[in-house]
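All protein chains of the complex are present and in place, except for one that has been dropped.
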Amino acid sequence: MANDAPTPLERFLRGILPENPVYRQLLGMCPTLAVTSGMREAMTMAGAVTFVLLCANVLISLIRGLLKPHLRILVFTLTIATFVTIADRFLSAFLPEMSHKLGPYVPLIIVNCIIICRCEVCASRQSIPAAAADAIGQSLGFALALASIATVREVLGSGSWFGVELVSESLWPRWGIMLLPPGAFLTLGVLLGGANWVSNRRSVRRPVATTEG
Amino acid sequence: MEHLAELILIAVGAAVISNFVLTNFVGICPFIGVSRRVDMAFGMGCAVTFVISIAALLSWTFTWFILRPGAPLMTWIVRTVTGDPAATSDLMILSYIVYIFVIASSVQLVEMYVRKFHRSLYKSFGVYLPLITTNCAILFACLKIMAYVTDPKELWGLDKALVLAIFGGVGFTIAIVIMAGIREELDHCDVPASLKGAAITLIVAGILAMAFMGFSGVDANLRQAMLPDKAPAATQPATQPAAKHLAAAPWPGVYPRSSRKGPTESP
Partner (left out) sequence: MKNTYIGQAWLVLVLSLSFGAALAGVETWLRPTIEANKLAETIRRIPEIVPGSDAARSAEVEPLVVTTGTGRAASRHDVFRALDATGRQVGWVIQAGGKGFADRIELLIGLDAPAETITGLSILDQKETPGLGNRIEEIGDDDNKGFLWQFAHHYPQADRPLIVTTASPDMSRSDAANRILALSGATISSRSVCTIINEALSGELISALRSSVSTAESRHGE
């Protein structure tokens, strides 16, 4: 059993693209849609999720021997809620403007399926290095996904990237809809379709010999 | 009557104008996952509404009596224990932990109830019932109630909190049932392979969100209609020919500076 478990490096690499939390696993969509109206908000959220995921994975991996089956979800939830509270307070203290823009979506990290899923699948079963690598890989994948959507929405919606204006309003009119909820849904839907298309083409070109039916 | 008008405004706001799924982006995972068939979607919507109501009730009670700054029960305990009559308590730091436990308990309660009294329904739900714990919509409702309860200008009571929660759930149900109806039709259509599943659902959700945007501003006018004794800034119709000012900028030209006296300074 231990021989089949992925190594830390594998966990790290898998989290970025092959098991990307948003595009492949379809988890954590709520913050993906909500905070991607600008790159700065998106990266702040990615940073918060990285902090929570890393701390939660490491702690759960530390106590994995003590977890009883009935209570493990309870322990996961308690851990995640504590770290999210800490992250939220940090943001209010040191990045108040961002904290205000992100609003209720920082505490919503508690019910973000990504974190509970990683705790369940990886941290409660593997050692600390693997859990930490998994956390960093998944967070990187999440950040990439957020960046892709935020770039599209911010460039089309405000003509800027990271707050820096790219094109003046007279040359390229702003697509206000991109900054509103419909823009979020449409962007994620189209990009998800694109990601599916790419992976379908790759699996057609390189048929993988699988042992399972 | 004014209170009832306020409750109606909150209800309409939570259900339609500020819909949990299509405007606030919460509850997306079940919205995409469970919206294949209308009957399942409706069942999920009802379950979520049920859980939200119980969770809102419990979280409001905890917030009002124990967590908020100056909460009655906690302040009484602190004063009795420390003997200092001016001591207050502020346990808001524990609010997220309390809410998630309240939600987990509510889901557990609902699960036990459904398993006992509606066995077939329980079977058809399968794993989705315990997954309601990770539904962002419920925590979002609790957080909104927390914000309004701790805001000294609003100080929401249990009635407003419950109305927000229940009608938020109703809004979620409306959105998920509409989506299920559309998806049932989409099954007969020729959806490109890469868009099948979540992608086309999200694109359809985007169009739905655009439709729901049409409700913005309804509450401003509803409020005007139902609570007219507040001091509104009534819009006066144009007394001059309106055409020329409807150019792009709101300021068609420079007009003379007022000859009235400016702000007075204190002597």
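Miscellaneous remarks
A and B label the chains in the order they appear, each numbered from 1.
Basically, a contact is a pair of C-beta atoms (placed from the backbone, for glycine too) under 8 Å apart; a residue touches a chain by one contact, two chains touch by 3 or more.
Quick caveat, the model's predicted, so the values are computed rather than measured.
Looking at the complex as a whole, the chain kept out of the display touches A, B.
Considering the full assembly, A:67 is the residue among A:16, A:52, A:67 or A:122 that touches the omitted chain. When the omitted chain is restored, the residue from A:75, A:128, A:147 or A:190 that touches it is A:75. Looking at A:20, A:36, A:85 or A:138, the residue that reaches the missing chain in the full complex is A:85. In the full complex, chain A contacts the hidden chain through residues 63, 66-68, 70-71, 74-75, 78-79, 82, 85-86, 89-90, 92-94, 96, 100, 157-158, 174, 176, 179-180. In the full complex, chain B contacts the hidden chain through residues 18, 93-94, 97, 152-153, 216-217, 219-220, 223, 230-240, 242, 245-246, 248-258, 260-267.
Keep this in mind: only the chains that are shown with their structure count from here on.
By the touch criterion stated above, chain B contacts chain A in their complex at residues 22-29, 32, 93-94, 96-97, 100-101, 104, 133-136, 139-140, 143-144, 147, 192-196, 198-203, 205-207, 209-210, 213.
Residue ranges of chain A in contact with chain B, taken from their complex: 26-27, 29-30, 33-34, 73-74, 77-78, 81-82, 84-85, 88-89, 104, 107-108, 110-111, 113, 116, 177, 180-186, 188-190, 192-194, 196-197, 200.
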